[in-house]
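Of the protein chains in this complex, all but one are displayed in their positions.
Letters A and B mark the chains as written, and numbering starts fresh at 1 in each.
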Amino acid sequence: MKQEYDVIVIGSGPGGLAAAIAAKENGADDVLIIERDFELGGILLQCIHNGFGLELFQEDMPGPTYAQHFIEKVNDHCVQTLMDTMVLDITPERKIFAINKTQGYIEFSARSIVLSMGCRERTRAQIMLPGSRPAGVYTAGTAQRFVNVEGHMPGENFVILGSGDIGMIMARRLTIEGAKVKRVLEIMPYLTGLTRNYVQCLMDYGITLQKQRTVNRIIGNNRVEAIEAVSVDDKWKPIPGSKEIIPCDTLLLSVGLIPENELSKKAGVHLDPITNGPYVDDHFMTNVPGIFAAGNVVHVYDLVDWVTEAGYVAGKGAALYALSDKKKTGENIPLKAGENVRYVVPHTLDPAHLADETIRLQMRVSTPIEEKIRITVEDQDHEVIAKANNPYARPGEILTLAIKPKAFDIVQKAESLTVNVRTR
Amino acid sequence: MSNRYDVIIIGAGVVGSMVARFLSKYELDILLIEKEADIGMGTSSANTAAVHAGYDALPGTNKGVTNAIASRMWPQLSQELGIPYEQCGDYVVAVTEADMNELENLLARGKANGTPGLKIISGDEMRRREPLIRQDACGALWASTGAISDPFAATIAAAENAVMNGVEVKLNTAFEDFLMEGNRIIGLKTNQGDFECRWVVNAAGLYADEVMHKANVRPEFRIQPRRGEYVILDKADFQLTHNTILFPTPSDKGKGIVVTSTLHGNVIVGPNANFVDSKKNKEVTKEGIEEIWSGGSKLVPAINRRNIIAQFAGLRATGNAPAPNPDIDYNQDFIIEIPENIDGLVNLGGIESPGFTAAPAIALKVIELLEGAGESLQEKLDWNPIRVPRPVFRHLTREEQAALIEKEPAYGRIVCRCEMVTEGEILAEIHAPIPAVTYDAIKRRTWLGTGRCQGGFDTPRVVELLAQELGVAPEEITKKGSESRFLFRRTKDVETDHLSVEDLI
Partner (left out) sequence: MAEIDEIICVVCPKGCTLKVKHEGNQMLSVEGGCKRGEKYAASELLDPRRMVASTVKVKHGLHPLVPVYTEKAFPKPLIPQLARELRKVEVPAPVKIKQVVLQNALGTGIDVVASRDMPVEE
């Protein structure tokens, strides 16, 4: 096993796999993926439902199938892989420290790194759910791993907190495997996942969703015996007289994903407090030279196809960085979140990059707008350099906007760019 | 394996385990029984982890006397048993004139208790030492012998040392009644059968009153569980300037809501003190969190709710026993006695704060009582007071880590990423002298699952490891024993499902 690499990719989910492939395709010779599980594929291996590949391949594949396509490409490109290995530390100088059973403590150095560690799930403790601490409280992803990969059912009668996609998908999955999902509770007044999932996972199976309702307290000493549901107002304050005890043996939490950036922090990467992911430029490079990031570690995507695309951009950037002696500094025109926009990724735009290819922006709105909207990217003088329309804007669905090379002329003169979402 | 012992200790919390450990020095057949699936599942694993200097307890009470003795024992004991312990010193912070007077009271009390290293410092000095303290602090009592430790680690260390020295431990074994001959205890009835013995030590914590009442001892004594809630802050987001415990000036409710460092690296805030109706009610409540947050943020305004990563609650075994000295007006003292009306019982009760601190001194007192009752205690020639703790991977240097993985490859696989707990450590606990066989048992011993992901990543792996090592199906693995299974069945083993064609139309 070598110690030095052109590009090291951390994590082999869709972001990491794409980055490794792109690194190879753009001239990097020694590319290594470090993966903590014993097989490649990351979270896709447990996402057995369809819905992957709609944009990139015009196909409706399950997660593992989508993953295998890229795993085969990784192998075809002779990317080196190191499995069952945990990265413990990364330095700004791009040294990586990892451990595994066979080699013990290993030290690597990389000319460039792509961080693609994905996300973790928000926990019961983080939402401060009161009550006892029995067995039977799981985050949806942990339950998904048990049901789909390990082959065990974590309960029989479920209540699901959160109408995010993972919660709804698990509602259907559990029902197919014989369990009863008694209720899905959502604290917001709107669905936080995709409408398609609401129809195909909840409505299809007769599972009731209640909005502006949440879990007030967990009941049960050894195992969950019930949850106390309560209605809330717009400020999440419980409404008196609305409590209901729902007997169940399992509570599934689908209350948000948080980009996993412990390693990024160690490497000196600065994080955006709104996305909880690194500040990135349009090559997905972070503030630390030579350290790139792609996928859910940057912000939470809703379509895996865009994760793959981001991986390609980051992998290409990482390869070019690794191979060039002169580290060129591009311009970094700030991309700001404007009207109704909660965040935009990437955070800066380099006009020189735009000269070569289209740059796709990913953004989320703060509150739902159920009317026709227009997304605009404007410079400091409100000149529109790119726009797109959409029939609506929802926080649970990422909006994308492609800035095409033809915008180069205006962009290169801009001092700053703002992305707005307005009704039209 | 006979059912006959010299001494049976009821309750393997920190007190029972310390009694077992110190008694194991003598030629006695000792059995330590515990009703739960693991040791230390009661108050011992849910408290402030403070080793109190001894200025708070009233002089002349059992609390005061044992606190003072124990406080001096801890430095050496922690070395012998491999218990994390740091004598960082603690502060009681005053804000008003009345508070300052109270500090003088505490100082006097501490001196009467024999507590060394006490000093009243000015508000400015307090702010110099801990800039994060509330800006209106007008003074503080500095107790240099105050310390922080790890009560669960102490419990397991003491119990393991006891086992090393011949003590038998039976988990899942609940006391039901005494076996008596006239006024003499000759044994115990438990849910796992009857055991004969000459002495019983009642170290049953929250249930000590129910135990002693079975022997008609102190019918008027009652334990009322008093719940204390805590929040744990993310160690990456918030730290005090130095390790310490910051107390407010105490009130009649107790020591108050503290902000303290812990030896796991997280700062914790709490506890409140509210009576609850059930000895099983360890629920964390919204109101409770508000209460402790209010107290904690007054003391240290810089703490931020966004730093909270976990919450927990513990129950104090608050009793109503008067201090043995009738001249002292105090009605919440420890019971440490051999009751007059009965032979064969060493009775401990009402062990709330400073119970963890006092545990080793209570153990010595138990021995003293036995000797006073005519037990001739013969020291074992081969008693080994040393218990070497098992390796904690994240505390080792890189070289040590590499060497450990070389020796035992299982240490090369990280199972809990947030707290860097390895498969090797988990296996070591499953095969330890008192095996960890539930998820929570492993969590208490290794601190896995207590970080940011709260077990989300490690739970499937721990369940798998436990099933593998114990040779049972994963469906048998529990969170904390008896009815707390994680998994109900295998995905494809369905008896009846709830799929209905009607829903799908």
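Miscellaneous remarks
The definition used in the following text is that a contact is a pair of C-beta atoms (placed from the backbone, for glycine too) under 8 Å apart; a residue touches a chain by one contact, two chains touch by 3 or more.
Every value quoted in this text rests on a predicted model; they were computed, and no experiment measured them.
For the chain missing from the display, the contacting residue among A:Gly241, A:Pro273 or A:Pro391 is A:Pro391, taking the whole complex into account. In the complete complex, the residue from B:Asp136, B:Asp177, B:Glu400 or B:Asp497 that touches the missing chain is B:Asp497. The chain omitted from view is touched by exactly one of A:Ile43, A:Leu194, A:Ile385 or A:Ile403, namely A:Leu194. Contact with the omitted chain, checked across A:Glu4, A:Asp60 or A:Glu107, is made by A:Asp60.
The set of subunit A residues touching the chain not shown comprises 39, 45, 48-50, 60-65, 67-68, 148-151, 173, 176-178, 194-196, 198-200, 203-204, 391-392, 397. Across the interface with the omitted chain, subunit B contributes residues 490-492, 494, 497, 499-501, 504-505.
Basically, only the chains that are shown with their structure count from here on.
Remark: subunit A residues 36, 84, 86, 88, 97, 99-105, 120-121, 123-126, 128, 130-136, 138-139, 141-142, 145-148, 150-156, 175-180, 204-206, 217, 221-223, 249, 262, 265 touch subunit B in the complex. By the touch criterion stated above, subunit B contacts subunit A in their complex at residues 236, 280, 282-286, 289, 308-312, 398, 401-402, 405-406, 409-410, 412-414, 417-418, 420, 439, 452-457, 459-460, 464, 474-475, 478-492, 494-500, 502-504.
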